[in-house]
Every structure is written in C-alpha cells, then in structure tokens.
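The next block holds one structure in the form of structure tokens; read it before the comments.
== chain A ==
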Amino acid sequence: MLKLNNVKAVYSDVVLALDNVSMSLEPNSIVALLGSNGSGKSTTLKSISGVLRIEDGKLTEGDIEFDGRRIDKMSPEQIARLGISHVLQGRSIFPQLSTEENLLMGAYLRKDKSEIKEDTELIYEYFPSLVPLRSRKSGYLSGGEQQMLVIGRALMGRPKIMLLDEPSLGLAPGIISNIFAIIEQIRQKHQTSFLIAEQNSIVLSIADYGYVLQTGKIVSSGKAENLSDHTMVKGAYLGLNADGTFISHHDTDS
Partner candidate 1 sequence: MMIRGKGRRGIDYSKDLAILGTWQRWTALAVFMVVLIILPFVLDYWTWNTGWLIFINSTIITIIAVLGLNITSGMAGQVNLGHSAFVMTGGFTMAVLTTAASWPMLVALPVAALFTGLVAAVVAIPSIRLKGFYVAVVTMAFFYIAQFAISKFDITGGMHGLTRISPPAIGGHVLKTSNYMGWFYFMMILLILCIIVSVNIKRSRLGRAFTAVRDNYIAAASLGINVPWVKLRAFFIGGLYAGLAGGLLASSISVIRVDQFTFWESIWYLGMIIIGGAGSTAGAVMGVVFLQLISKIMSIIGSAGWIPGNVSTPIFITYIMYGLIIILFVSFKPNGLISLWQKIKINYKRWPFGV
Partner candidate 2 sequence: MDAGTNLLYLVVSGIMVGSIYSLIGMGFVITYRTTNVFNIAYGQFAVLGAFIAWSFIGSPPGPSASLQPVTRLILPLAIPLTVICVIVFGLLVERLLFRRMIGKPVFVTFMLGLGLLVLLRGLIMLMWGGGGLRALAPTIPVGSMTIGNIPIRKELFWSFGLALFGALAFLFFFKKTRLGLAMRAIYDNQIAARCLGVSARLNSQIAWVLCALIATAGGVLIAVGGTGVSMGLENLVLVVLAVVLIGGLDSLLGSVVGGLILAIGNNLAIYYSANYIPGFDSIFKMILILLILLIRPHGLMGTKPIERV
C-alpha cells in the first residue's frame, strides 16, 4: 500500500537526514519505526506526509508511492486527502480551540454530518477521560489528554494510514499502555494501518513488523517479535552492547 523506495532526504540542501531508506506498509498492519533521537524517524514520517517540504527539506533521491501513485511531491493538504493522516511529534493540538472543535477539525475533509457526529461519540468511547473536557480549550489539557485528543482527531478523518510520531513521548507508563491498547483496537475495528515512530519498545508489543533506523539508515528490520531481543535494536536506540554495556564511540563506524 505505502512504499518508500531508496529515499534520500535532505534539509536546507546540506543536512542528510535519510540515506537509502526503503520500507513498506501493508494494509491493516502496524509497523514500528525504531531509533534514537536524530535517527531519522520523524523525517521519514514527514517525507510521507509532505511536511518535509514545508520545513525546507526535500527528497534528493528515491520516491514514495501510495497505492501505486507517487506522492513525494504533494503538499500536506493533498496527502491528507488521500487518506494519510500525520500526527506530529509533541501533541500538536490547536490550543485555542476546544476539545470538541479539535475533533471537528479532524473531520474537516468529510461532508457527512450525521456520521461525523457518530464518530465523535465513538472517539469519546475510546477516550472517556476527554468527555468532561469537551468544551475546554485544549491548551489547558494535560499531556496525556492532549495526546489522546490528537490521536482521536486524526481518527476522525477515517484515514487509511495513520503516521504517529512518538505518541508516548513525555507520558506516564499507565497512559502509554492505554494508548497503545486503543491503537490496537482501532486497527482491528477500522482496518487502519499505522506507522509508528517510537523510542519506547512497548510499540513492538502491538506491531507486526519493524524497522530500526540509525543516523538516517535502516540497520535492521524484521518481524516485531524477533526485533525486541535483537542486538542491533539494543545498539541502535539504547546505545548498548549485547552484554548490556554502553557502546563506546570508538566502536561505531559512522
């Protein structure tokens, strides 16, 4: 369904963020994108959603296909219309808008008023803690509530693919497992595919497949259950050797 072919992404014409990255996302699947800070996870998602070009970046090589169509030159608006929803890092709510208004914005591209209403209620079922906050300005919500709101908002558009950028960042463990459980529910109920960029290994518990990024390159990939114990994964984003000691900078080759 979604394919990245040998993508090379550059910021401001000088900073190489992605180097020969290839990956694919099948329908109704959850794919994890693992890696530490600066590994290129966010850039990968931004390349797909078109945000890369707004931030003075571009693809110098390779292309991105969605259902056979090239999308790497499209604007974020156009890509949203194709059914790809990008939830940016850091709980990108509309702070001046209320919770309810945030959710309505998620349904911006839809015209079916009554079904939008139903979907809103559905979101409140997924995230009951948002119910008392319906009319409150979303800027006043807590971190966890904002993250739930953002995921709910993206879901309102009934996307085919959801790109989540570090949904667990800065959240308490209880809330994190809650959110990931809901993601799994959403996948089962709506057949939405997820591409989740994360540093937290909890993502592997719901993912089918995973890629590991390090300084812009894919260093490992495979079925999720195989990855969680893999040495490369430990090395890539925990900075640990196989025996658990820290990798010294003398040993890395980049």
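Rule of thumb we're sticking to: contacts are C-beta pairs under 8 Å (C-beta built on N, C-alpha and C of every residue); 3 or more make two chains touch, one makes a residue touch a chain; residues count from 1.
Per the selection procedure, all candidates are chains of the complex that A comes from, given by their letters.
A quick note: this is a predicted structure, and the numbers were derived from the prediction, not measured.
Enquirer: Would you mind pointing out which option among 1 or 2 touches chain A in this complex?
Expert: Answer for chain A among the listed options: 2.
Enquirer: In their complex, what parts of chain A are in touch with candidate 2?
Expert: Answer in residue numbers: 49, 51, 54, 75-77, 79-81, 85-86, 88, 92-97, 101, 104-106, 108-109, 153-154, 157.
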